[in-house]
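A single protein chain has been omitted; all remaining protein chains appear in their positions.
Going in written order, the chains are labelled A, B and C, and every chain counts its residues from 1.
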Amino acid sequence: MKLFEYRGKELFEKHDISVPKGKLVKNEKDFSGLNFPFILKAQVPIGGRGKAGGIKSVENLKDAKEKFSQIMGMNIRGCTVRKVLAEEKIDIEKELYLSITLDRSKRMPLIMISGEGGMDIESVPDEKIFKEWVNPLIGIQPFNIRSVVSKLKLEKEEEKGVAKVISKIYKLFREYDCELVEINPLIISKDGEVMALDSKVNINDDALYRHPDIEPELVELTPLEKDAKNKGIAFIQLDGNIGVIANGAGLTMATLDALTHFKGDGGVFLDLGGTDDPEKVKQAFELMKKAKPKVIFLNLFGGITKCDTVAKGVKAVITKEGIDCPVITRIKGCNEDIAKDILKDAGLITAATLQDAAQKSCELARGA
Amino acid sequence: MKLFEYRGKELFEKHDISVPKGKLVKNEKDFSGLNFPFILKAQVPIGGRGKAGGIKSVENLKDAKEKFSQIMGMNIRGCTVRKVLAEEKIDIEKELYLSITLDRSKRMPLIMISGEGGMDIESVPDEKIFKEWVNPLIGIQPFNIRSVVSKLKLEKEEEKGVAKVISKIYKLFREYDCELVEINPLIISKDGEVMALDSKVNINDDALYRHPDIEPELVELTPLEKDAKNKGIAFIQLDGNIGVIANGAGLTMATLDALTHFKGDGGVFLDLGGTDDPEKVKQAFELMKKAKPKVIFLNLFGGITKCDTVAKGVKAVITKEGIDCPVITRIKGCNEDIAKDILKDAGLITAATLQDAAQKSCELARGA
Amino acid sequence: MAIFVDDKTKVVVQGATGHQGMFHIGEMLDFGTKVVAGVTPGKAGQEVHGVPIFNDVKDAVDETSANTTLVLVPARFAKDAVFEALDAGIKTVVVITENIPFHDAMEFVHYAKYNDAVLVGPNSPGIASPGKSKVGILPGGIFLKGNVGVASRSGTLTYEIVNSLSEKGMGQSTCVGLGGDPITGTSFIGALDAFEKDKDTKAVVLVGEIGGTAEEEAAEYITKNISKPVFAFIAGRTAPPGKRMGHAGAIIARGKGTAASKIKAFEKAGVKLAKFPTDIADLVEKYG
Partner (left out) sequence: MAIFVDDKTKVVVQGATGHQGMFHIGEMLDFGTKVVAGVTPGKAGQEVHGVPIFNDVKDAVDETSANTTLVLVPARFAKDAVFEALDAGIKTVVVITENIPFHDAMEFVHYAKYNDAVLVGPNSPGIASPGKSKVGILPGGIFLKGNVGVASRSGTLTYEIVNSLSEKGMGQSTCVGLGGDPITGTSFIGALDAFEKDKDTKAVVLVGEIGGTAEEEAAEYITKNISKPVFAFIAGRTAPPGKRMGHAGAIIARGKGTAASKIKAFEKAGVKLAKFPTDIADLVEKYG
């Protein structure tokens, strides 16, 4: 789960990492207590808000009111701004980049730090980004920190300040089961303080149960996706018009790939996973219907999820509510014969192979 | 460093482990606030105080005053009782034994627990003492605790209580760099509470610098040993009359062994260790003189500690203060010739081999 | 021979008395797996399909000489279960449990390395060596004994591919489900290394998907160390990009992680790639 910048900064403050003085502003009255000049920052769960005009500096109350009304409610790459953070301006001496994330390949947390923080960090060459891996069996050690900090060529006192922040950030990363903690820029102010001017904190969804203090925030999801998430169904809405239901992420992805091969476009990605509960299949199929795809493609390889279980769930929905789009089915594996028998009068189109089914789905979606 | 029972219990309370209500009593006024009956317990850094009469139950104030005056100041195997702990009596349902110590062989903390706690724990057979090792890379895990607790055949609620204590004790063990935490008995009271009736906590001396809250307590040492400890010299007083100075614990032990072989008895065990400072040797030799052995046996194998360094220190003391007992020297290794030259006029007895030197020392000590 | 599990494999099932545990103990026994013990704290003395249940793994190992564990416990108990198995001396750990916090997985993956144990998963469907042993929840009916080694990051997709191999008469030496989580114990490289050494394996099929760089690393490893023919299918060529991990994700990946990058890397390593999952069987038939 991605936290909004201001919530990430709340965690930073809890871990004694300095951030600029600031507050969430919902309306113009909330400006009181802040010294000018300050910055208004759109709170959205995606990057690139600066370039989109979601960050503005304000000099006085009039200016603030005007810019606040510009930012609040603006649309940044599909996200409506509903929260704005106001933060006092800091005099910056140096801008650094700092992150801790997961290196899947080494199976370890990876600390990355650079003396060239800021907007263009992704174009900073690798040799200017210093990396250090932390073995999870021993956790962060003084040498890890020394190693990266010494390469930044900072003043002694600055080194100490940055070292402390790394240590605290690692603690936060571990304690809150983070996938990512990123600070860009991490700055050293004119008066020598090390401060986080931004925050990106992603918490591992699987570990949220350990963090009851972190309120869930489903801002990135469409209403149907939220509904699916609450029902425990893997459901992602895409731009196309073919709804894909399959079991297992790999098979679902392979199905979308096959559609692309035949020049069709997936509109929903619905992974039944391993289930043996027809009721859950029913809920999934209902969700799919609500997404109103032009064609539904049901691609099953029965194993743990038996074909007849899925067939029962699908049949129940069609019997009860009918279906107003073509459904192509390709059913294989455990109990495929029973499944085919269950569905034989449901008016579905059957195909023998993935290729056939994909091709038919694409043709139907194109209105052929 | 061994902590007194009451100090161990202070740490227990800090870690939320129940102990009986009690207080340290220095005089009769201190009894106020305690309910009768209670127990008076001599605070000494050695075992066996119960059998020596250092633990007494009291029924009323008169009884308490009388027994307090018996215990305070009594001598238990060489230790004078200077502190007495008064603790309210607990109704005991079950007595267990629990300890965490170091298994040198596996290089891991070892948890031991038995359903047969109490005085005679050392005679409880191995199969009734349940052991569990904790790998220091991962620390204590729920399965470690489950494994030993399930073998005790307790009630469900009792199991939970004991499990919590194990987890807390391990935390204390690790956090305070303990060599040993032992609770004998760990009891389950009539009303179901799990409580530590005793405490033995040993903290690793090498780690004391990390625990400024633990005040040092040198109760086990003689005045000369304390003096030596403050000077950083390894100095142990024994029962015999030959003072041994050597460099390295192994060589010092081997020297004592050689004395025993020739029917002599070591009176002091002084290990110079690896030093290159004549001043430290001087201090060591002065300490040895103060211990008033009948004979001093200086056994050196020069390596890191060069023979001439030691010779200089010894010579300085003898030149300044003289020496009133025979000193047998056996000097070998790095710079032995220079050393022999330095000491040649100091009136010392020289020997070529360890055996010769040991034999001469023993003869002189016997007054031969 | 085979890799990771074979006829010497003696399995203890952790989480044996749950719904899944009971079902899959039966399935594994049907497959011919030597399931020798189950573990559920507090249930020692019970039996599941005739398999004795113990309170802890140590007891189970002491009594039955189990050398492999199948972990089916709920996610929040998985780390403890894996640690317990490793401390009890188990040398092959198969973790089926999904939704394990990845910080937990990191710890037990490294603790497995400390113990010189093979750990497959988490979120793995298991391992099957047809004719010898199956440790996991893979559907038993799709397998055929033979000489193709399969290692896959996907579940169902693997079944589909194995099924098409079997239908064409090309059996498998071992099929390893590596698990779909970001952190897994054994990666393609671990499986490739084992298949290379296994004299019953003549060809290797890898089933990859987008995300991470395991395929790119496998490709490099194949170039240097693998002499046997390797075939691959990559799922997700047109899937929506996964969650973007800040700038950090981009800095680590530097363009890797996409299906295109993986396909390119495999092609460079001489690996034959299938367009559709079921094409794999044709490729193996033709070039294997």
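By our rule, a contact is a pair of C-beta atoms (placed from the backbone, for glycine too) under 8 Å apart; a residue touches a chain by one contact, two chains touch by 3 or more.
Everything numeric in this text was worked out from a predicted model, so none of it was measured.
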item: Shown chains touched by the chain that is not drawn here; value: A, B, C
item: Touch criterion as defined above, residue of B:Ile92, B:Leu152, B:Ala207 or B:Leu221 at the omitted chain; value: B:Ala207
item: Contact with the hidden chain (one of B:Ser18, B:Gln43, B:Ser99 or B:Gln283); value: B:Ser99
item: Which residue of B:Leu137, B:Leu152 or B:Ile338 touches the chain not shown here; value: B:Leu137
item: Omitted-chain contact residue, chosen from B:Ala52, B:Ile92 or B:Leu110; value: B:Leu110
item: Which of B:Lys23, B:Lys65, B:Lys89 or B:Arg174 contacts the chain that the document leaves out; value: B:Arg174
item: Interface with the undisplayed chain - residues on chain C; value: 110, 113-114
item: Missing-partner contacts on chain B, residue numbers; value: 2, 47, 97, 99-105, 107-110, 112, 121-122, 126, 129, 135-137, 174, 177, 179-180, 182, 184, 200, 202, 204, 206-207, 209-210, 236, 238, 246-251, 253-254, 256-261, 266, 269, 274, 301-305, 332-334, 353-355
item: Residue ranges of chain A at the interface with the undisplayed chain; value: 133, 135, 137-138, 141-143, 146-147, 150
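What we mean here is this: only the chains that are shown with their structure count from here on.
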item: Chain occupying the most central position, where position means C-alpha average; value: C
item: Label of the chain whose CA centroid is most distant from the centroid of chain B; value: A
item: Averaged-CA centre spacing for the pair chain C and chain B, given as whole angstrom; value: 53
item: Residues of chain C touching at least two other chains; value: 107, 111, 114
item: Junction residues of chain A, two or more chains touched; value: 137
